[in-house]
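See structure below.
A single protein chain has been omitted; all remaining protein chains appear in their positions.
The letters A, B and C name the chains in turn, as written, and every chain counts its residues from 1.
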Amino acid sequence: MKKIPVAILGATGSVGQKFIELLSNHPWFEITELAASEKSVGKKYKDATKWVMSNILKDEIGNLEVKNCVPNLKSKLVFSALDSSVAGEIETDFANNGYFVISNSKNHRFDEDVPLLIPEVNPEHLELVKNKNGAIVTNPNCSTIGMVLALKPLHDAFGIETVNVVTMQAVSGGGYPGVPSMDIIDNIIPYISGEEEKMKTEPLKILGKFSNGTIQNAKIKISAQCNRVSVIDGHLENVQIKFSKKPTKEEILNVWKNFKSLPQNLNLPSAPKIPIYYFEENHLPQPRLNRNLENGMAVSVGRLRECEIFDFKFAVLSHNTIRGAAGGTLLIAELMKAQGYFNGIINE
Amino acid sequence: MKKIPVAILGATGSVGQKFIELLSNHPWFEITELAASEKSVGKKYKDATKWVMSNILKDEIGNLEVKNCVPNLKSKLVFSALDSSVAGEIETDFANNGYFVISNSKNHRFDEDVPLLIPEVNPEHLELVKNKNGAIVTNPNCSTIGMVLALKPLHDAFGIETVNVVTMQAVSGGGYPGVPSMDIIDNIIPYISGEEEKMKTEPLKILGKFSNGTIQNAKIKISAQCNRVSVIDGHLENVQIKFSKKPTKEEILNVWKNFKSLPQNLNLPSAPKIPIYYFEENHLPQPRLNRNLENGMAVSVGRLRECEIFDFKFAVLSHNTIRGAAGGTLLIAELMKAQGYFNGIINE
Amino acid sequence: MKKIPVAILGATGSVGQKFIELLSNHPWFEITELAASEKSVGKKYKDATKWVMSNILKDEIGNLEVKNCVPNLKSKLVFSALDSSVAGEIETDFANNGYFVISNSKNHRFDEDVPLLIPEVNPEHLELVKNKNGAIVTNPNCSTIGMVLALKPLHDAFGIETVNVVTMQAVSGGGYPGVPSMDIIDNIIPYISGEEEKMKTEPLKILGKFSNGTIQNAKIKISAQCNRVSVIDGHLENVQIKFSKKPTKEEILNVWKNFKSLPQNLNLPSAPKIPIYYFEENHLPQPRLNRNLENGMAVSVGRLRECEIFDFKFAVLSHNTIRGAAGGTLLIAELMKAQGYFNGIINE
Partner (left out) sequence: MKKIPVAILGATGSVGQKFIELLSNHPWFEITELAASEKSVGKKYKDATKWVMSNILKDEIGNLEVKNCVPNLKSKLVFSALDSSVAGEIETDFANNGYFVISNSKNHRFDEDVPLLIPEVNPEHLELVKNKNGAIVTNPNCSTIGMVLALKPLHDAFGIETVNVVTMQAVSGGGYPGVPSMDIIDNIIPYISGEEEKMKTEPLKILGKFSNGTIQNAKIKISAQCNRVSVIDGHLENVQIKFSKKPTKEEILNVWKNFKSLPQNLNLPSAPKIPIYYFEENHLPQPRLNRNLENGMAVSVGRLRECEIFDFKFAVLSHNTIRGAAGGTLLIAELMKAQGYFNGIINE
């Protein structure tokens, strides 16, 4: 099979670098173009970026000449790792010119015709862009994804009314250079700009019902408190839930254990075999020990117990730059490819 | 004034060391005896402990010979930093033999005749040991103290019905050697043994009403989730409250701003001039920046905002080994001294 | 090919766990027995250890019953991760009873009939145990291995007279629980017990000449200063060298670039394709970015420059628990297998 050529917008940032890392040796996609801001254009990629990934940058990528973020790229499938200060217009521009933009940026997440997608959670929302010749599909915020993955099977089975969440988020979520070391060594920052708002709005769209061509938001009350901690990768969240109908602990564990979804059924290349791992040990999940499960695409859950205020509480962990960013976005593209969304842009 | 001689039980551990640090140059108390477990007895203190404080150990303390933890000490006032595996019996033994034991250990916190005391919060509970010749008075758990200090004026003013708290706790809370570095660098541990139980029970006694010689526990529903993070000192907690009668944000801020209590009125040596600091900046309070306020005896509060589920939410920080342990215990002794509890044991 | 059954002595410690992780799916070896100290014997492995690796412990290993460290094991090939307080006698006991003990412990490193081996550096020293029916072969200290790998091709080409090294070593080198978090967060410990002595003696044996059945130690003057820093894995070392005949920078780079040795030629399963990577960027090598090169078996070198006092100076990094411990030990076993040392213990 000939691979589908892809471009990365905002390739020089840390999410852009993670896309490059994950797309290395991908069975379906092949990076052919990298685009970034004015100051990088025309340079070799390796000279335009400070590579901060742990895999060595391959020459075939490092020697690509960085292009402008304008819709004259050859690849019709583009991954966007653009900064939100510029992503809005550029992504629209690409979509209007016949490109499929799979974006990690927040700008279009709440556009009515744009799916906000976690492939295991709401794959049916992709119909919003069915038969379109050019479209934007967005990946949720890194702190939203892990939690909603853990919530999805519970919501389907028992109905979730209220979610209370406190996050302890890794510094890589702030990009590079991002969080200054002086702010986080031996420290915690009890605030992440915009994060709490995202966590209380995004799940409602993601868990919403798709019917008659539109999404009916879920009715769940959510409160989020977001903290930055001294961890490189992996967001850990303490979650409390009130259900419409309170299940037993065993029922919840069963629902998690049996959860599989379309990406697993389609055997997508980046899909975790098991999307949700439950750990019996009290001291798990931990970012450093569990974030890389299934190449960083699984979420880890633990400490499920009854709550004095809500029905249940537990801890959930996911890798914020893989499942929560580049990996999640890539999985969207794989799902779209598997379902034929890109047939029109593949020259075979 | 001649200083009151004091002894420290469990002097070789990290809380014991902190007692020594805080009692250095104390205006009222003077360390004259150090006691510890069998393996240290008979050694010079400096040879029996690995000193991990940042102030240099003075020779006058370092050269003291470590004694047994049996009630034949000359000082009638003893601070206990004993491990909970042995504190129960030893402290009882001392109290029964005419000593005043001010303890940081958990063993007797819920004994009916033992005050569980935060001097600014429930000084009236000291009456439990009035006119006693020998008694135990206990300091609450390090994660409890900061939160309850912030809750106290709110509870008095508006009535608290429900408290939901998630903690991010410093490694010094686990003692020395305590938390292994391999467990916490680039990591979080979502569990601290026994901690959640303490946080949901201790506040009820502390905020309870003293009448007719007994304490009526407060009726507050509490849920706690406790995490260990990569911070040396300072527990940061995300707190949510539901009140009997919901106040405005300004009313809460006013209540905090105007809070003073007996230790401030008595001008106790270790009492913070201002017990509760409120920070307007979104990124505060932070452990590294704010834990040492008022020599580590003040609590710092910030990010007060309305909550989607409860009435309000905010972040509170306190120094776990000072206000939350040795410093809080010392303040209890100062309060008792100022109120004449030690008159019988002072030879003047 | 039927796999060779192997046992691990000291299986419950962190090096033991790393052996289990690395031997999972090994093409030549298969874990069939785990042994540890008295208090673990008879328990299932998963109940006898606190698993701190990031890969999930497989049930087939976790359910093995822990055995005693006595030479009645069925596997004739044993990897030793024993603590040095007990390794001496136990390893001798096994060797005397016909076992091949490949050890990560320090006890026998300087025994005359025991090779101290880095497979790329001194594979010929294995002849010390040729035709033996049972023997001990040892892996050097974790801080020695990375440095000596970088030195080997330079010593062969230009002759090394003097080596000055300062190390910044990861906490995992201290085992689990090992270094307390209170000692290393926001801190450095300028001392590691016994480490400097190892670094100035081990390289002399490893780089020694094997002739007439004995090893003639190399004549190199070495000074080492060892520090513990807040890094999980990966020892970084600043090295300065004086040569017999000073080469140019390009000559050194060429020698490193072209270095391959027996493990590469034999294509051993754990051998890095490229043993030594040189980085041109000033800010490399870094522990977090480069320690996992070639699955943690390569060493990374950078910042080669002329020195004001010695001839050259540079930085070298290697993964201390993989190349510097379990991985290095495993590579020794692979080399021995490939050269037929185990023919007598393989039942085929």
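In the analysis below, contacts are C-beta pairs under 8 Å (C-beta built on N, C-alpha and C of every residue); 3 or more make two chains touch, one makes a residue touch a chain.
The model shown is predicted, which means the values in this text are computed figures rather than measured ones.
All shown chains touched by the missing chain in the whole complex, by label: A, B, C. Checked against the hidden chain, the listed residues C:N55, C:N187, C:N254 or C:N292 yield one contact partner: C:N187. In the complete assembly, the contact with the undisplayed chain comes from A:P177, out of A:P27, A:G42 or A:P177.
Summary of contacts with the chain left out: across B:L64, B:V101, B:I232 or B:A333, the touching residue is B:I232. In the full complex, chain B touches the hidden chain at residues 52-54, 56, 185-186, 232, 288-290, 292-293.
Touching the omitted chain from chain C are residues 162, 164, 166, 168, 183, 185-191, 193, 200, 221-223, 225, 227, 229-232, 236, 238, 240, 282-289, 302-303, 307-310, 313, 315. Residues touching the missing chain, restricted to chain A, are 14, 52, 171-172, 176-186, 230-232 (touch as defined at the top).
Keep this in mind: only the chains that are shown with their structure count from here on.
Of all the chains, the one whose CA centre sits at the greatest distance from that of chain A is B.
A separation of 43 Å divides the Cα centre of chain A from that of chain B.
Centres computed as Cα averages put chain B at a distance of 47 Å from chain C. Each of residues 185-186, 232, 288-289 in chain A touches at least two other chains.
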